[in-house]
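This part shows subunit A:
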Amino acid sequence: MSQSLLKVTDLKKAYGAIQAVGGVSFEVQPGEIFGVIGPNGSGKTTLFNSMLGQITPDTGRIELNGEDVTQCGPLELNRKGVGRTFQTLQVFGKMTVRDNLIVAAQEHKGTMFGRMFAPGDSGLGGKADALIKRFRIEHVADKKAGELSYGQQKLVDIAMAFMSEPDLVLLDEPCAGVNPSLVGGISTLLKDLNRNPASGKKSSFVVIEHNMDFVMDLCHRIMVMVEGKVMAIGTPAEIRGNKQVLDAYLGA
Partner candidate 1 sequence: QATIKLANIVELSGGGATAGTNFKNGVELAVKEINADGGVLGKKFETITTDTQSNPGVAKGLTQKAVDNDVFAIFGPVFSGSIMVSMAESRKAEIPNFTGGEAASITKAGNPYIFRTSFTQETAMPKVARYINEVTKAKTLAIIYVNNDFGKGGLDSIKKALAGTDTKIVAEISSDSGQVDFSAPVLKAKQSNADALFAYSNEEESARILRELRKQGWTKPIIGETTLTGQKVIDLAGEAANGAIAHVGLTVDAPIPSIRAFRAKFEKAYNYVSDHNGMKGYSGVYALKAAIEKVGKLDRKAVAAAMHGLKVTTDKYPGVLMNVEFDKNGDLDRESFMVEVKNGKQEVIATVPPLNAGNVNVKTPAAKK
Partner candidate 2 sequence: MKKSTLISIAVAAVFLCATPLFLKNYGIYLLTTWLIFVLATMGLNLTVGYAGQKSLGHAAFFGIGAYTMALLLKAGFSWWLGIPAAATLCFAVGLVLGFPALRVQTIYLAFATLGFNTAVWLLMRNEEWLTGGTFGINDIARPAFANANLVYYYVVLAFTVALGLLLWGLLRSPWGKAFTALRDNPIRAESLGISIRSYTLLSFAIGAAYAGVAGALFASLVQFIEPAPFAVGASIMMYLMVVVGGPGYFLGPVVGAAVGVVVPEWLRDVPGVSDWYLPLFGAAVVFLMVWLPDGLLSLPDRIKAKKQSKEASAARAAAGAKP
């Protein structure tokens, strides 16, 4: 029963002469929080995008619970329980914050035709409000998301990824621009969902982040990428002690 939740094998993606991702393999176990770190331009975002069908990888294989999902697009992966955030802000700028959250989960409720004349909030209003409260954006809940500050939008973006309670969530720099107190909040949230949320589901995460305190505290294992390749995979302690990693990324 040690089937990995996510298994990536020899993933490659090149842009012309630039090998953005050059043969990356790793596995994520159910219930694991997996960190991805590495210098700027080392291929982390490209790795996410090719795993999630946003761009087509040159070669490689992606398995979800043993099923080959290499050809799946973002939509199918979401339907299979994979959520994500983007490195650049991706909110629905003309919708209110609350609607942003509701729309993030509504497609997981009922059938398409069932939704045709269903109530507007799909019964998700309470859940949205709870997340809004948790991220302390109550006072802007009815503002258009496009009119929020950078950090507020980032929070909305992250909250959206959790609305449908996915089994696996891929987060690309969730803490960038977020106030340190809320960074702690995000960390707690991830841990809560990971351990045993009320729903009884155990969520797993893959997190790209440059905030080392956050990563080291949160992640069970960490992968270090450099120049599109895996330099090391290990526990936070191992990574911290890795001389190579120190030189390439963490600095003295």
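A quick word on the picks: all candidates are chains of the complex that A comes from, given by their letters.
We adopt the following convention: contacts are C-beta pairs under 8 Å (C-beta built on N, C-alpha and C of every residue); 3 or more make two chains touch, one makes a residue touch a chain; residues count from 1.
No experiment lies behind these values; they were computed from the predicted model shown.
Among the chains 1 or 2 offered as candidates, the one in contact with subunit A in this complex is candidate 2.
Note for the complex: subunit A touches candidate 2 at residues 52, 54, 73-75, 78-79, 83-84, 86, 90-95, 99, 102-109, 112, 115-120, 122, 160, 164.
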